[in-house]
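A selection of the complex's chains, in situ.
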Amino acid sequence: MTLPTPLTGVVPPVCTPLTPDREVDTASLVRLVDHLVAGGVDGLFVLGSTSEVAYLTDRQRALVLDTVVRHVGGQLPVLAGAIDMTTPRVLDHVRALGAGGADAVVVTAPFYTRTHPAEIARHFRLVARGCEVPVFAYDLPMAVHTKLTPDLVLELAAEGVLAGLKDSSGDEGGFRRVLIGRRPGPSSFSVLTGSEVTVDAALAMGADGVVPGLGNVDPEGYVRLYRACRSGDWALARTEQERLCGLFGMVTAGDPARMGGSSSALGAFKAALRLRGVIDCPATAEPQIPLSTEDVERVGKYLAAAGLM
Amino acid sequence: MTLPTPLTGVVPPVCTPLTPDREVDTASLVRLVDHLVAGGVDGLFVLGSTSEVAYLTDRQRALVLDTVVRHVGGQLPVLAGAIDMTTPRVLDHVRALGAGGADAVVVTAPFYTRTHPAEIARHFRLVARGCEVPVFAYDLPMAVHTKLTPDLVLELAAEGVLAGLKDSSGDEGGFRRVLIGRRPGPSSFSVLTGSEVTVDAALAMGADGVVPGLGNVDPEGYVRLYRACRSGDWALARTEQERLCGLFGMVTAGDPARMGGSSSALGAFKAALRLRGVIDCPATAEPQIPLSTEDVERVGKYLAAAGLM
């Protein structure tokens, strides 16, 4: 389908269910897509960080995209992450994703190698030139160790290089500079926040939508939150957001002495999807340490406290 | 060929010459290999950071390995970098490199994703289990944003998971802890420094060898330095090392207001190889900014000052 301009609403980054031997579990993936669509989401973002894209082989990436694109059948836009170190490798992914039916691609600044701001700009320009679908910038300094400046984002937006921004930087000041800078007038440039816990604030500042990892677990909650904000019912929005903030506490379920924060968060989302009956197996990809039985019990308590079990 | 245990000597990370349109220039690559072999080096490391591995597509990586392995024909050991974000993706590369004839693979800690030390250990164990040739750990915190601790390296060495370490961390204290910790007795575990400017110090502490990016430009210099250290002629070693420190200044040839330090260094090595008549074209991969004509003149002055032109 053609991507709406701007893209708005709730666009969860779709988890990638795995079998116990770490193969893509396409049956569970299809059920997860159904769960999200039934929850009322406005688009799907596959092959993002929450999808464990960094752990998926090229073959698995293609399988995920193909499974979701076929199953969605054009009902919703499907964005896909083209996550790799530099321009030539990203271009290889971008071509595969375009051929695979993605409606837009999502691209970070280069990583592993150190780059100058001028090289980051050149990267996005070259990717966009080699790409048949719209390109979103993915600002994720925690992963790539570079922050996209508001000036760079606005310059690339004005040039038509970027169709949108997914901002997971946690820098609300910079986020606001992009929102203020892209005006006036109706914009075709989408600004989406990746923060699960400040969606009401982001929408109040003028953001178009949200890409919440926690939206895998509770898509209805994020859709209610989005609609409350759009209708200007900020008190209702705050109540819903605070419930979701409580639920988000599940990302700390894993013991920090035993495993990383990223593994804990991804493990918790998958454990919650298993507990809610959406996917068959909560396995995360190697080399991530799995949650223990006690950790999973903690996830269950977060679900119960948020009214989801 | 079978890898010597331990691997010792000068093992330069081989630059990847490109054509003006950024394809692998195999004719120049072959000449570069000849230049290194003629310089007396003890092994070759392809597909490392200095080889711009982060910028090469999978097809280009295979072409580089195949070109070098065929040309070397078993005269020297060929190590190959299997650089990717996490275990499953690294395993895909490792299998390709083994099939392609690499004598050993070089692997970093996971990157892009954040990992716990226990997950880094698991990563190396799983990679070694899936790999038919020896595995070297590549400690490069500037790229992967995680430091391998001496305790972890020594533990994995004792288990037989790792055959060696390439340490480009710049942490001499930690490097020394590995050197002291692996003794006593003859060791099959190779400890190589990746620092161009402290080779004499590293060898004096007990290191087995060096992986110098600058060794592309002046392999004879590093071989003389290595031999001076091995013969205990520390005064001669210091003189040679200080000449190479001067030559290393070329990495700052690029204007920092215009390009990154990494692009400047890689551009300078390639410009020097072009000026010395080894390769045809000094292009670096996208999105790196190329050196200007003035920058290349500066590179030429460094060569002249070091007696190389």
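Points worth noting:
Going in written order, the chains are labelled A and B, and every chain counts its residues from 1.
Rule of thumb we're sticking to: a contact is a pair of C-beta atoms (placed from the backbone, for glycine too) under 8 Å apart; a residue touches a chain by one contact, two chains touch by 3 or more.
Nothing here was measured: the structure is a model prediction, and the numbers come from that model.
Summary of assembly composition: all chains derive from one sequence, 2 are present in place, and the complete complex in the structure file consists of 4 copies.
Quick note on the criterion: only the chains that are shown with their structure count from here on.
In the CA-based superposition of chain A onto chain B, the rotation angle is 180 degrees, rounded to steps of 5.
Mean C-alpha position of chain A lies 35 Å from that of chain B. Residues of chain B touching chain A in their complex: 22, 49, 54-58, 60, 83, 85-89, 92, 110-116, 118-120, 122-123, 126, 142-145, 258-263, 285-289.
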